[in-house]
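Missing here: one protein chain of the complex. Every other protein chain is in place.
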Amino acid sequence: MLMFGLYSAGLCLVKGLNQTNMDNRFAFGLWIFLDLTVIALGAGAFFTGFLLYILKVKELGAVINSAVVIGLVCYSGAVAALLVDVGQPLRFWFTFWYPNVHSMLTEVTFCITCYLTVLLIEYVPIVLRNRRLRQVPSFLIFEFELHKLVYVLAGVGTFLSFFHQGSLGGLFGVLRGHPFAFREGLAVWPSTFFLFVLSAAAAGPSFILLTTWLVSKISNRQLVRPEVLPLLGRISGMLMIAYVLAKTVDTLIWINHTSPGAGVPAWQYYSWKPFGTWILFAEIVAFGLIPALVLLTPRLRLRSNWLVSAAALTCIGIALNRFVMTLQTLALPTLSFDPFLSYFPSWQETGTFLGVVGFGVLVYSFSFRYLNLFPQERDLEQPEAAPVREPALAGRY
Amino acid sequence: MKATRRDLFKFAAGGATGLLLTPAPWRLVTDAALWSENWPGIPKPVRGELRTRFTHCALCPAGCAVKARCVGDQPISLIGLPGKPLCAFGLMGHQLPYHAGRVRQADADAVRAVIAKRAANETVAVLDLRPGRTASWTYRRAMAALPRGVYLAARSSVPAVNLDAVKIILSLGVPVLDGWGTPSNVQQARSHFRLIQAEPAESRTALLADQWLKIRPGTELELVEALATGRGGAGTGLNEKVIASVANELVQAGALFLAAEESPSVLELNRKLGAVGKTIVAQREAPVPRSWKPAPVTPINSVPERSIGVLLIDESAADSYVPWSKLEGKLAPDALVVTFASSQAGYGRQAKHLLPTAVYPESTGDIPPAIDSPLATFRLTTPLVAPPRGVVNPAQFIGGLAAIDAADALRERAGAIHAAGRGSVCTYADGRSIPVEDIQPDQFWKALNDGACWIDEPGGKLLPPVLRASTPAVVALNWEKRAARGPMPPLVSKLYQESNLRVRI
Amino acid sequence: MSHRGTLFFLAGALIALGAGWAGFPRVIYRSRPQPVEFSHKVHAEKAGMKCEDCHEIRADGSFAGIPRREKCAGCHEAAMGTTLAEKQFIDGYVTPQREVQWSVYARQPENVYFSHASHVKLAHLECATCHGDHGTSDSLRPYQEDRISGYSRDIWRAMKMNDCVACHRSHGFEKSCLDCHK
Partner (left out) sequence: MSARSYGMSIDIDKCTGCGACMVACAVENNVPPAPEGVNERKGITWIRVFRLDNGAEGVDRKWAFLPMLCQQCGENTPCVSVCPQQAVQLDPATGIVGQMPERCLGCRYCMAACPYHARYFNWWDPSWPAGMEKTLNPAVAPRMRGVVEKCNFCHGRWHAAKARAAAQGRRDLDPADYVPACVEACPTSAIRFGDLNDLENAPERGSFRLLEKLGTGPKIYYQTQRDWVREIAAAPGGTERAHG
């Protein structure tokens, strides 16, 4: 999978982006959509860190390491995909050298790069807990020092990711040219900015919940105390409900005010098959409200299959939202005489992304194998970890 | 003492830190980005002094005046004269020499030898796809000189259309607004004639016409019959009312012109409706030297079956073509077919030999008066770029077969025109118009080469054309058909491929 | 122990510094001599010529750059002096009518549009302002080209974008990139 990914990415880099099925209308394709999704799901890292270190929700200590690794995996993957996505990767540093401070993308790039480094630093102590490394005294000292830092890091991390999650939303909220995506701003940011933050925060815990559950199923070991997952669920649920409310309000404002203001009655967007109003319904109710309610109902929450499926729904809901923001926005015609277009990724695009996924799975499973991702695991005195089977994990996204 | 692994780490670390304090890494990063500005494959345009040169566009019989912007001697863009714009294809003309499908090499001498041998006792025929040029005269002289030479013209009779007198045009699939006549003339006349386009395809002319009769393919002549007789026409797919109203319009209109590919019934109807002599008039040609003894123009139909031993086709400048099926029958069993073309797209498929020719704007020659110019004109296409080695000049080649030196034919004709002393010459550089009798022959010749047009004086009444109603269906080339039959400038991809503007019909 | 460590560290640092500062510039630039030995000094002083006598601005505002052979041949059809350089030039280029393949020190990237006309005729800049003492130099130094970017080193000396911007800014001419880029 990794090899295939590298090959397709190589094709795109050497032969150019003509290898993809993107075109002048679909300037963004599979990659951007999935990057957004992945980053949203990776948000678990910052938010758990936030809860644990800043709000002192101690129970989450059980999953923080795993969360950090997931965050690292998601972000590094996304960045890798982005480097293939741009036409001139050699010029990536221009953004730092000649930044355009008004551009959401600049904000995104800055925050993501910084946050990636933060994640790396947060990753170090986890690595250092590895038994063999612990034999080196100087590393031990280093780790100790680092531990004092971790609160700062968590703080910084939260701040950073808060911003870029938002800016990612802003990316499309500012598209004045696309009434379908354009939203009025609160302060300097369009409403999507805050919606994205909220949704990411909501999806993050759910995703951690999912992975933890999945890993424990695969390695059939109990990794965390039974109350941790429901807790994650509850957090996710609360945020989700908040998000759904906010989203509804925003949508109403948009339908009745923003969009008509730009000269387009909102119904027009949904007159294009297959994007009927059902997509709006699915986004807000089916994959928003319902899981949120499930997660907030204690009885259901305690049943693992309800819990897990609700979490899954949440993640899907977020993915759907990102899909709508990226691809549907571009698919909808703006001029009366241009057509509604559809787009299907080429195998090179898919391949590249699969490669990223493969990389993620690899990193995660190695960390799981050699590092102590779930501190409680040892307290629950389980037998020594069996090596994780790669493919079994592959279906995570 | 021995360096441990840790020391090596330290050493490397030191190296790294040190390197960061030097320009090297930063410079490499910058250079990588700069390299992306001119990595291999990005051509560098040639710089140099900008010059302006004039010529005439030879892509279609309109022969528009061309103002070429050149760097040094290389044209980099073409543009029309004020009030006389070029069409989309004329604007790309200077790229034609670089067409990928172009044929460049052939053994002309071997072919010449073969033809010469057979010409002694077989019928040699020349098919001219743009009659009325000086080259055409060379062909006719050569065929007259050969023992059994025949000169075939794609259009046996070249009538002119007096657009000023036209009040209504019924066009049977003729691209009146897209490659027919001189764009600027048609544009100006458009305001005072009504255009009815009878055509199956959704061509641009059809879209822009005042009325579009969407007839079934191949029912043009049935429509003509219906219009002439007032009966039938069901096969066209139009209802009687429409046909009747059109017929009525045609009769009412004082001066009309029925554009169509040559065919007896069309000419008949034109006569009947009184177009002939009023809007359809005789094409006038510029004077030619008295010493030139031309062979007659033979209508293709009157050529005996299986009689032609050697068929020479001049495709180098084609305005229309004769379907191969119409020619096949005339050829002797072992006939030798040689075509002069710049690509395989045309008759190249049927011909035994293809002799590569220069393309506009490499070629030297003249352009016959446009179909919408009742006055005789004489316009040269002076080459803007040098033709590649190995191309053949059809006129000189065919002239050579009959020991006629056609190298100076153009100049001789210019001399004859000057001797006639009629008309005036308009020079493009300064936009002046000088009566011919006021300038010397060599000045006249120089002016023509530097970009000027000789126009006959208006005087004299317009004569009705000599129309032979016995020629096969000749297919007029609109731009879509041209694109299919010959090389087009590479940038036509903008029109046909990268946008939905034009569709190949 | 730690001593040794620092030692190694410093050693590495020193070597890297040396390589980066001294070695790198030699490696990165490809250097080639000009085809003909030419002295601006001689032409300026002995022949008393001015820059624009050879490097003219055409009527359409474009800059002719380095004069072509005909221009040189105007004076050097036959040898005027006794120098070997001139003899070589005449035998090598004028007589066989070959163009000289000069390498232009100040050749800007393709995407730059620099108008000598506006800088000389409107802003009345001296040639020396940008070209330094090139006009009085006695010999042509070898042309140095960046191996990776393929640009002349002199751009990096005095004609970087920053240099242009600095001057434009100081005169309040900084409008947009498209002022100078194409």
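Think of it as A, B and C in the order they're written, each chain with its own count starting at 1.
What we mean here is this: contacts are C-beta pairs under 8 Å (C-beta built on N, C-alpha and C of every residue); 3 or more make two chains touch, one makes a residue touch a chain.
Just so it is clear, the structure is predicted and the values come from calculations on it, not from any experiment.
For the chain excluded from display, the touched partners among the shown chains of the whole complex are A, B, C. From the options C:Lys121, C:Arg147 or C:Lys160, the residue with contact to the unseen chain in the full assembly is C:Lys121.
Across the interface with the omitted chain, chain A contributes residues 16-18, 22-25, 27-28, 85-88, 91-92, 94-95, 97-100, 102-106, 109, 171, 174-179, 261-265, 268-269, 271-272, 329-330, 332-341. For chain B, the residues touching the chain absent from view are 36-39, 41-43, 45-48, 71, 74-80, 85-89, 91-92, 94-95, 97-100, 177-178, 183-184, 187, 204, 207-208, 490-495, 497-502.
Taking the whole complex into account, chain C touches the unshown chain at residues 57-62, 109-111, 113, 115, 117-118, 121-122, 175-179, 181-182.
One rule holds for everything that comes next: only the chains that are shown with their structure count from here on.
A linear topology is adopted by the chain contact network, the touching chains following one after another without closure.
With respect to chain A, maximal separation of chain centres occurs for B (centres as means of Cα atoms). No other pair of chains shares as many C-beta contacts as B-C. Work out the mean CA point of chain A and of chain C, and you get 52 Å between them.
Distance between chain A and chain B, defined via averaged C-alpha coordinates, is recorded as 61 Å. Distance between chain B and chain C, defined via averaged C-alpha coordinates, is recorded as 49 Å.
Of all residues in chain C, none touches 2 or more other chains. In chain A, no residue touches at least two other chains. On chain A, the positions that touch chain B within their shared complex are 88, 90-91, 93-94.
Per the touch definition, chain B reaches chain C in the complex via residues 3, 6-8, 10-19, 21-25, 27-28, 30-32, 34-35, 37-38, 42, 44-45, 47, 49-50. Those residues of chain C that touch chain B in the complex are listed here as 4-6, 8-17, 19-21, 24-25, 28, 58, 60, 62, 64-65, 109-111, 146, 148-151.
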